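Note that one protein chain is taken out, while the other chains of the complex remain in position.
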Amino acid sequence: MDFSQQIAQYIITGLSIGAIYAIVAMGFNIIHNATGIVNFAQCEFISLGGMSMYTLVVLLKIPILISFFISMATVSLIGALMERGPIRYARSKEIIILIFLTIGLSGTLRGTAQQIWGTDNVGVPAFSGEDPIHLPVGATILPQHMWVFGITFLVMLVLRHFFRNTMLGKAMRATAVNRQAAALVGVSVDHMVLLSFALSGALGAVAGMIIAPISTTSYDTGIMLGLKGFAAAILGGYGNFAGAILGGVILGVLESLGAGLLSSQYKDATAFLVLLFVLFLKPTGIMGYGESERV
Amino acid sequence: MSNSDSILELVNVSINFGGLQAINRLSFQVESGQIFALIGPNGAGKTTAINMITGIYPPAEGEIYFEGQVLSGKKPYQVTRMGIARTFQNIQVFQNMTVRENVMVGLHTRSRSEFVRCLLHTPMVRKEERMIRRRCNEILEFMGLASKAGLLAAGLPYGDQKKVEIARTLATEPRLLLLDEPAAGLNLQETHEMSHTILMIRETGVTVLLVAHNMDLVMGISDTITVLNYGEKIADGSPAEIQNSDKVVAAYLGREPW
Amino acid sequence: MKGKALVIVAVSLAVCFMVGSPLCFGAEPIKIAGIFALTGRAAHIGTAQRDAVLIAIDEVNEQGGINGRKLEMVMEDTESTPTKAVMALKKILEAEDVAAIIGPTLTGTAMAMRGFIEQEGIPAFMHSGGDVILKAPLKKDDPTSLPKWTFKSPYKAADAMGKICEHMSKHGISKIGFLYSNEGFGKDGLKNVKVQAPKYGVEVVAEEAFEPKDVDMTAQLTRMNAKGVDGIIAWTVGPAMGIIPKNVKQLGIKAPLFECHGAGDPIFWTVAGEAGEGVMMPSTKIVVADQLPDSDPQKKKIQAYVKAYREKFNREPGTMVAYGADAAYIVVDAIKKVGADRAKIRDAIENTQGYLGISGIYNITPEDHNGLSMKDIVMIKATKGGWELMD
Partner (left out) sequence: MENRNGCKLVDLPESTRRKDRFSFTLLVVIIVLIPVLVESKYYLIVLNIIGLNTIVVVGLNLLIGFAGQISLGHAAFFGLGSYFSGILTANYGFPHWPAMVVAMLATGAIAYLIGYPALKLRGHYLVMATLGFGIIINILMGELEQFTGGHDGLIGIPPLSVGGLTFDNDLKNFYLIWAFVFFCMLVARNLLDSRVGRALRAIHGSEVAANSLGVNTSSYKVKVFVLSAMFASVSGSLYAHYITFISPSTYDFYYSIQVVTMVIVGGMGSLWGSLFGAAILSFISEALHVAKQYHIIAYGVFLSLILIFLPEGVLVGIQHFYQSKKLQRLIAVKTPFLLWFNRF
């Protein structure tokens, strides 16, 4: 294997991990845009997606396609319930309080998942076989990776269409920019927040489901992915969807190149160090806008 | 370069935000002891001018002098330490603090103790604390806020919050006070009180630069007025001269006089 | 207002629970402390070990206990963190009169507890993987100050590594890559491979790490493969033991893959799937009990235990289970011999000779608080969803 083939493999690997980070980052962004908070329960959405896929496909033998949509619906329902219950009834709407409320809820969900599914890692069958595909650049890739790329890309297109061209999407964007103004023109802010939680639940589930055949899944797989996804969202510019993709891909490729070319022991440290430097140079992420303070 | 009578001088100052020329080659002088008003329609660049003087935005070109010293490039806290204080158009009272504490923050520049001393509460800190409290009480008395000293600023009516802001700036013992829309949102009675307060402050020897929308207030108390429109100076002079200026009327009414 | 009242009620309830200590009835049972990682990052290992220990204890109690006294396990959760492990230890020591300790799961928690166990003077049989628990002196400046009260049931990682290297040299593998999870267990493996490999004429040409929760190791494997390795050892007990075979297959790496002595577990197949085919590993005999020759003295004992485990939990036991079970059985045996006195139990454990365990035959001595040797380890190969005994 010559050096250029190695590099190609590192980049392909990085892209496939990055795609997962990106989809997680988009989940973070949706809720951020509607409420301004970081929803740490996003991590649990990922685990729940993976575990419910396992339950449906492996234990109940339901076809993958049907399971996919059932899982998505279930987790987005959990997201919606989270908003309808605790988040809505929180007496304080202060951002930091809500963030830590999501941490509390995430602990509750994780503990419950542990009781339901136990602590073992489990595998989920790949969507379409496990025979590696040899790319012309000399790198190999699994069919599941293609699904990861495809679905991430599709999600991006759908979200883009949704936020740009549909009335509902526009209403959500309006809510993100200015709640009061949106309410004044007749947007139901309540519904938009609810929708954002449901949507990010669905996105988390998708991330959990498409990665499960590659990484296996357990009640707490989501924590690390969620953390990296959050890092990707921040790196790209929090709230910006193109930024989420860019951030995810950069983070994934950095890790992979770091492991392949520098040192695999320090690969996470390298990735976070680069992240810090980017933030120090550009305090609002790569594609973020400055929050200017009006005086 | 600078004129010895003037306390503040702007020379050909410009700034732009992403292609929008907010202030274009603005020059004016404020005489010591004056009440100087900067007026103009919405978006004329009045607040931007104040922000440049106080160091929140550095001017893209031009120079600003305060008592003969260069101001441009200084950070807001440095500008304040030189003797310029300001209020804000959108009230920036410390909501999480009481009225007294708000004013005590204003006395920050009048005291020295830093972290280590404060941690240990040395005699010097205690001495300064006593000084701060005494000064604070004087200022509260002066502004008529003494009875509200212990209340949380967040709970005060709008007019009182404006007063707290002014009291706070007075605590820094400025020689030049910049008031950004002091009368905005006030009713007639309160506006009247505000004019009185501003005149009282001038009595103590502080020069006042007033940015305002409200003509009644400006015309009543200003010595000199400069009119801005689209970031440029279109007129200056005494209140009477300004009232008779066609250009000013046009700027405010948005059409040619007939 | 209602909400606040609710919270206050909840708080007071919690406090009440805390104060009211567990109620005990009946003729005085002998208490054993079981300290496991039941939550946190090692929960998957800790819960398996807890189950293994429970079977041993139930077995004794079904046979009428020891001299008419039942055994009772007092359980605590380390939450996989050192501080909580120390707190759990003190809680048990304070609240209950326990004769011995079984656990904890993780090397880090074991190291944190070790000093306090020695101070207290209570025998503790641990099932954490790291050899450092027995090897590291208690006092920095006195290399002979080795733990007196601490034992451990899993093989020494050094022996497991030796077994692999021996196998490799027999099969002409000489340039290997070592891939390990970047935490205590993996690092311990790295230290061992550097010692063991040269003994068998095997050279480690590549060392690569990954984080325990990583989802992809192709980058590390690509780099390793480029160095022309003809064998790979992967040292981890997390989900990665399934991901690595998948990655190896994806990259079309021909070098045979070896995993650590924790991989011989049913979980291996659920995480690795078809890609697991052909992976080799050192293991306890528990997973290949039926393939053992009848001459093997352990065979009957292992088969009986496997049967009991299957009946109770309705699934296959793995290597981790064997470690948990052995710790429990040896402690119970010692109590049978000498009663519930801590010092006597310790001495009895230290004199355990030729004990037929599930993981192997334990010959514990004052110098060796583990008692297993390379002879007790077998090499197995993952074949058709099960295991094949090699050699």
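Read from first to last, the chains carry the letters A, B and C; within each, the first residue is number 1.
Following the convention adopted for this analysis, a residue touches a chain if its C-beta (ideal position, glycine included) is under 8 Å from a C-beta of that chain, and two chains touch if they have at least 3 such contacts.
Just so you know, these numbers come straight off a predicted model, no measurement behind them.
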item	value
Visible chains in contact with the missing one	A, B, C
For chain A, residues in touch with the removed chain	32, 38, 86, 89-92, 94-97, 100-101, 103-112, 114-115, 227, 230-231, 234, 238, 265-266, 268-269, 272-273, 275-276, 279-280, 283-285, 291, 293, 295
Touch residues of chain C, complete complex, unshown partner	1, 3-8, 10-11, 14-15, 17-18, 38-39, 76-77, 80-83, 86-87, 90-91, 93-95, 107-108, 111-112, 114-115, 130, 132, 136-141, 182-184, 187-188
Hidden partner chain, residues of chain B it touches	54, 56, 75-77, 79-81, 85-86, 88, 92-98, 100-101, 104-109, 111, 113-115, 118-121, 125, 128-129, 132, 150, 152, 154, 168-169, 171-172
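Just so it is clear, only the chains that are shown with their structure count from here on.
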item	value
Taking each chain's C-alpha mean as its centre, the one farthest from chain C	B
Whole-Å gap separating chain B and chain C, where each centre is the average of the chain's CA atoms	72
Chain A and chain B, separation of their C-alpha mean positions in angstrom	48
Complex contact set, residues of chain C against chain A	3, 39, 41, 43-44, 46-47, 182, 208-211, 213-216, 218-220, 222-223, 225-226, 238-239, 242-243, 246, 249-252, 267, 270-275
Sites on chain A touched by chain C in the complex	1, 3, 6, 9-10, 13-14, 16-17, 20, 91, 111, 114, 118-123, 125, 130, 132, 140-142, 211, 214-216, 218, 220-221, 223-225, 255-257, 259-261, 264-265, 267-268
